[in-house]
Structure formats: structure tokens, C-alpha cells
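The complex is shown incomplete by one protein chain, all other protein chains being positioned as in the whole.
Read from first to last, the chains carry the letters A and B; within each, the first residue is number 1.
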Amino acid sequence: MVSPRVVRNLKKEFRRSALAKVGLVLVVGVLLVAVFAPFVAPHNPTEQDLDGKQLPPIGFSKTVEETSSELVDGEVRTVTETTRIEADPQHPLGTDPLGRDMLSRIVYGARTSLLVGVLGTVLAAAVGVPVGLIAGYKSGRVDDALMRFADVSLAFPSLVLAVALIGLWGRAAVELPDPFVSAGLAPGMPATFTLPGTVIVVVGIVNWVWFARVARGEALSIRTEEYVKAARALGGSDRGILLSHVLPNAITPIIVLGTVQIAAIILLESALSFLGFSGTTLSWGFDIAQGRDYISSGQWWIAGIPGFAIMLSVIGVNLLGDWLRDALDPDIEGEGGG
Amino acid sequence: MSLDDSRVDRRDLLKYAGAASAAVLAGCTGDGGDGGSGGDDGSGSDGDSGDGGDGGSGGDEEGEQLSDVNVGVTMGQMDSGLDPHDHAETNTDIIVSQAYEGLMGREPDGTIVAALATEWERVEAGTARFTLRDGVTFHNGDELTAEDARYSIRRIELEEVGGALPQAGDLVGAGSLDGVEAGDGEVTVGFAGLNPIVFQLFATNGQVMQQSWVEENDTDFINRNVNGTGPFQLAEYDSGNEVVVERYRDYWDGPAEVASVTLNASSESSTRVNRLLAEESDVVTNVPPQEVSRVEESEVASINPVPSTRVIFLQMRYDVEPFTSQEFRQALNYAVDNAGIVESVLNGFGASSGQPTLEQFTGYSPDVEPYPHDPERAEELVEQSGFAGAEIELQTPIGRYLKDVEIAQAAASQIDSLSNVSCELNQREFSALVQDITTGEIEDKPAFNLLGWGNGEFDATQTIIPLMTSDGALTILKNDEVDAMVAEAQNEADPQAREQLLQDLNAFLHDLAPWVFMHQQFSVYGVSGEIEWEPRADEIIDPYRARPQ
Partner (left out) sequence: MSVARFVTKRVVQGVGVVWGVVTVVFALRFVTPGSPVNAVAPLDASQETRRAIAVELGLDQPLYVQYLQYVGDLLRGDMGFSYVRGQDVARLVFLKLPATVELAVAATVLAIAISIPLGVLSATRRNQPADYLATLFSLGGISTPNFWLGIMMILVLAVQLGLFQTSGRGVGFPGVLAAVVGPEPFLDTLLSWLSYITLPAIALGTYFTALITRLTRSGMLDELGEAYVQATRAKGLPETLVRYKHALRNTLIPVITVLGLQLGTLIGGAVITEAVFSWPGLGTLVIQSINLRDWPVLQGCLVIIGTSFVVVNIVVDTLYAHLDPGVVYD
């Protein structure tokens, strides 16, 4: 598993590659923001203020034409007025159409993205890895059956299958109490955090096959190794051999695949939220969908900033993945995207 | 007409009245830009509309004077098939009404006019007779007969003719049809009860199809093809994407001035506005307030708003504490600054209201003013009600009505700011909320929620019956006095006496306050400078009346 050689390689590659450093900084940054969201966010991300809606980010104060109307003798008259909208230092990234603080929403959106990315990946790996290992190790019929099932599974694009499943099941969400808020450390912040349960299960279901393929490949190549043969000859149980010999050898490519998967699932989650299929309203994709109708009228930040947030986090995770892959150099087929 | 894409079974909704409602829970759907219907009070548009036909009749013969202008229309959502009787959505209605017509029709302002029938009369209490127009042809060239009209009425109302169609009850009331006779260019319709608004119903509903065409073709074909009598015939049908109709030269009222109409849809208001400004479309629906100035500033298009037939309100279940108390319900009406919400959230694209009936409807009480914004009075009333300290939750759909979430948010926070009531907001998917609301049992409905209701018949009863009478399918109120007043009005044959009864009913409802009265929504259309066109009161878009500039 994590041998001293692996650590050495990781360090060496990290020193060599500037991009790896950038990746680590981005990922750790997003992680900290997500975990400590109640402390980082300046406002409650769901708190609405209609008098302070659509405020621009600092540095983008502007003059706009506003049209209003009134009813005169049963006919609608419109009046256009020029008003100046000043940015508010209280809202460094501006506010959305309901006057909610964009910065706070970005901060909480990081929680949703990372939680779905990590939990979805863990779920996919928890299903895919054992199935793949067993299939590769047992070979023969079990393997054939698995590979055919994997083929069928791959024939449904993740996004299409996810949308279909969520459409059929409905979108369930789990309300998790926020530990910091319940401990009284962050007054005024949302007491619960909405975990989009269906989305996590669905991305797990649609992505497990990538893990199964990689695990199978590793198991296939390892099962013919001398030490595995020896362990078997000595009467080791299949279960024991899988756990003590096969899994440790397969772990490196699985970790690298996992990183790539997190990036893919963050993108998938944002797409699902954008299409309205998530169960939470604190999501970058959801904000892009909300802000979409305001871009062309000049309020670009509502959809623009969440897009940058997605891009930066996914870049971070991808750079981390590149670092791990270059350092550990597993032979992974393709990029295993979603 | 339309309930919306949630497609609630409308027959249930109407059993009490025995009269249909063209109620629109949420017309166009899609994003926030859900429109009401146009409710133009009518000053102004009458002159134009007459001319449309005249201009056409001049160039009847060869059509050399007819333009080759195509009008593009972008709505919120496409049709659900082209069968004019098998739908309950505004968007489908907009599309099929290019090609199909009823016996009677409406001017843009809602005034009833002759269409396929030239005359109509109530022969006796439960019988109406229509005299058909001569020389009307279907798009396939066949002449319209009284049998076709009879068949269409029966197809809509009778399950044994048309299967269970969602418009059943729209003409005479569910299960009320009592024989239709055709002959001699006349159709005679019998129905149970008095049904004082039977002609209002026929003016809004009941498009006529050709009997033989329907019987000879299967459902799939009827939903992809069109054979009506209207001003446009189908040229191209790409389901879910685009419908193109072209001028029907033999239209009885003269060929349309525009050569063809392309109808498509986008649920994103920005996409609709972009299409308008890129001159890809000539009429777009539901321009949201934040986009209005962008359209006004452009050189290619302008904004054309009209009061719609949709009312927005917060309904309170009469049987759930604290809403059992009239004082409490009135208190919420004083607490919510509906005029202020119209001003700040809708940029004035709405008119605050104080009764369930809109100004241009039969039965509107001119003596009733909206509740003033008076938080102190509200707090007093809450004290009197005995529910001081009440905690309530307001449910709102997300993105079904123009700025619904913002409106609900503002209302909830104004209620919450009362010293003795706390109010939370629960934002819900429209489809989930509407399922709760349309459930038959009042016990399963939300206690307090925002809703919008469109009424294409322009009659007070078509809002009050489904929403506020004991047997209304969507009701949140069981009140013997209201039921009695409605019943009295529905059995009053004299229009003026009936009008007075309905006005009294509206004044009574203002005081009873089963709703927090909010506002009348405006429909905001974006219209290209290339055409001259006035929006209608009933959400329908009629390029037949459009003229190239």
C-alpha cells in the first residue's frame, strides 16, 4: 500500500511539479471552506433581503435603466428610470435575485459539491471495487457475467441515466444538523445542511462500473503472480487472499481513479442541479440555473461566479489526480470520466 | 383552456357548479416568467381587430396583395399534441387556436363575438341554440356542418364519444349535457340547470372538429395533424420543438395578413428575450421585469404589457388553527404590504387586489379596496383572535408564477415581522405542491400557500366556485353563506341582479378573508417592431390580427 517508496515518489513529483502545488492549494482551500462554511460565510446563505437584491460585486457598481409600470385606466404604462446601483462591502461578491449573499452561497455550495463528489465516489468504489476484484480473481463465468453487465451499464450515459432515475424516483434530500451551529459556535447560520441523497445514490450507481473495471484488471494481472499462487497453495481462503494480497496491489490505481471520479462527479452534480434534479438549493449548478435569466440583463455574477467556483475546484482535483498518477504511475486505461 | 402541465383532472373540479372553469393554475410553466393572460381592458384594441379581416377580404381572389411575412412566436413551452380537445394547457391552446375555432369567440379584450355561429340564444332555461355560419370550410375543403358542431360538443362532454377528455365539463358542466341536436344549420344544446354563463363558456371553449376526419383517423394522426376552420393551416409539425402554420386562403373572415406563423418555445426567459432581440422571433411571452429595459432600449422590439386574468393570493385553510379565526386571517391581510410588493418585486407589473375577482370580470365589486398595509392593526387583530405567538409556515411554488418565490418571501417576512406571529417559508416544487392542493380531501391540503389562478371566462364564479365553495375541488373553505350566495347567483337569470349578487359575494369574501389577497398579475409580451399586434386578455396569441409594419 503506502510504502516509503510511494511517499518518496509523491514528494519527488510534488517538488518537481508546480501544478501539483497549485492543485493541492486549491483542493485544501476548497476543503477548508467546505468544512468550516459556517465560519467562512459572512452571512446566512439562505437569508433573503429584497431591498438589497442583485447588488453587484465590489468594483462593479453601475448605472442601470429600470423600467416599472403602473395601471392607468386599465392600460399599462411603463416608465424607465436611470438608477445607480452601488456595490455593498457587506456583500463582496454581490447578491442574487432574492438578495442572498453570493459569497456565502459559494461557500456553502462547496460543501454540496465536495460531499456529493466524495460520497458519490466512495459509494461507487464500495460497490465497484469488491465486484471487480472478485470477478477478476475468480475469472471465468463470474468475470464474463460482470463484464457483460458492465457493458450494458456503460451504454447508458451517466447524466442520462441519472436524470432518468431521479425523474422516476423523485429527489429525496436528507437534512443533516450542522455540528458547528448545534454547538452554538456559529449563530445565525443554517442549523441544518441539505444532503441531496438521491443524487449521491444515483451518481454512485452510474459510476461504480469504472471502479469495477479497474479493480478487475488489477485482480486479473495479480492472480497469476507467484506469491498469490503460493498463498493459494498454502490453503489461504479466497477472501483472505483478496484482502491481504490483491486489494493492496490494486489500491494505487483505484485511488487515482477515485480522484478523477471526484472531479467527474462534481461536474455531474452541477449538471444535475442546473437541470433542476438535485434536492438542494445550495449548489453551484442550481445558482447557475437561477442566474441564467439575469445574465443578459447585466447581472452576470449570479451565474458567472458559481461557474468559476466549479472550474477552480475541478481544476484543483484534476491537478491532484495528475500528481498522484505521475508519482504512482499506475497504468490506467482512459480517464474514467462520467 | 388550461390548468397547466400538471394536468389535474378538471372534471372533479367543476362538479359543484355544473359549469366549467377555464381556470389556469399556472399557464405557461417553465421558469419564473409564467404569465397570466392578457386582460386588456379593451379601450384601444377594438378598432384594430376589425380591420384585420377587412384588409384581407380585399385581396381575396389571387392574394397578390397578401404579404409573405412570417411571424415567429416564442412561448414558455410547446404543445402536448395537436388534438384541440385533449389537453388542458395554455401553450397547446395557443397553438391549436391558430387552426381551430369555437362557435363563439372573444375579442382581445374578452368581449364575446360571433365565430362559427352567427347567432345564439337561450331557447329556454336549459337549452341554448346556435345558428351556424354559412360557407365555412375545413382546411381539407369540406364544408362545416351542424353535425360536426354537434359531434365536437359531444366529443368534449361525453366519455362514450371522445373517451375521458380533460375538457369535459368546459361547455355545460360535467355530466350536465342533456342531448345535442343538429339540423338546418342549427345546433341545439340541452343541459341541466340554468347555467347563467353558458355563452361565456362557449365563447372560451369548444373548438369544432370535423366528425368524419376524427373518426377516420387514429389518435396519433390527430395529434400530429390539423383540420380546422381557423385562419391558419398546419405546414410543419416537429413535436416539442416547432410548429409552423400557414395562411388558410379560404378563411371565412378573409385570409390573414401574415403568410405564416412559426411557434416555438423556451422555458428560459432570457432565451426568449434573446430570440426577440436577435430578430429570430416577433412575439415572446412573459418578459421578466429585469429584462424589460433591455427590450425597451433595443431598436428592434418593445414591451407590450396587459393586465392578465390571473390573480395571485395566499390561501388559508379554514379548518386549521390559527386560520380558523377571521380576525387572524384579516390580520395577515393588514400585515402584508401587497401594493409595496407589486412595486418592489414586480416593478409595478401587477395590480394589488382585495377580492378574488378581477376588475374586468363580471361580479367585481368596485366598492372594495385592497387591505391597507397596517402592521399595528394586524397585531391588534392577532391579539383579538387569541392566536398571539402563532407559528405558521407559508408554502410557495418555485418559478411557476412571475417572481413567486420573491413575492412569498416578502409576504412571509412581513408577517414574520409582526411582534406576535412568526412565519417561515417553505419553497416547493410546483408539481409536488399542486398535487397536495388538488387532492380531493381538504385535510391533505397545505394550511397556507401561495397560488395563482387564471379565469378565462371573465366571471367571478369561475374563481370562487372551484376555490371557495364546499364542493370545489381546490377549495380551502366551507362556508354555508358563501355556498348559498353562489347558488343564488347561479340560479339568477337576470344578468343585472346576478351581477349585484356577485358583487355582494365579493364584498363578503373581502371581509371573510379566506385568502391574503395579493395582486393581479400582468402579462408582459415582447413584440418586434416588424409587426403591429395587441396582446389579448385570455393568454391566446392571435397572429391573425397582427399586421406587418
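Keep this in mind: a contact is a pair of C-beta atoms (placed from the backbone, for glycine too) under 8 Å apart; a residue touches a chain by one contact, two chains touch by 3 or more.
Note that the coordinates shown come from a computational prediction; the quantities given were computed from them, not determined experimentally.
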Check: shown chains touched by the absent chain are A, B
Answer key for A:6, A:122 or A:165 versus the chain not shown reads A:165
Considering the complete complex, of B:108, B:166 or B:454, the missing chain is touched by B:166
Even though one chain is not shown, chain B touches it at residues 5-10, 78, 80-81, 83, 86, 88, 159, 163-164, 166, 219-220, 222-224, 238-242, 264, 266, 271, 274-275, 277-278, 280, 435
Note that chain A touches the chain not displayed via residues 19, 148-149, 151-152, 154-161, 163-165, 167-170, 263, 267, 270-271, 274-275, 285, 288, 292, 295-296, 300, 303-304, 306-307, 310-311, 314-315, 318-319, 333-338
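Convention: only the chains that are shown with their structure count from here on.
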Note: chain B sits from chain A at a C-alpha centroid distance in Å of 43
Per the touch rule above, chain A residues touching chain B in the complex are 48, 50-51, 53-54, 64-71, 73-76, 78, 80, 97-98, 281, 292-299
Contacts from chain B onto chain A in the complex sit at residues 31-33, 40-44, 268-270, 273-274, 288-294, 296-297, 303, 305-307, 343-345, 347-349, 351, 359-360, 405-406, 409-410, 413, 427, 522
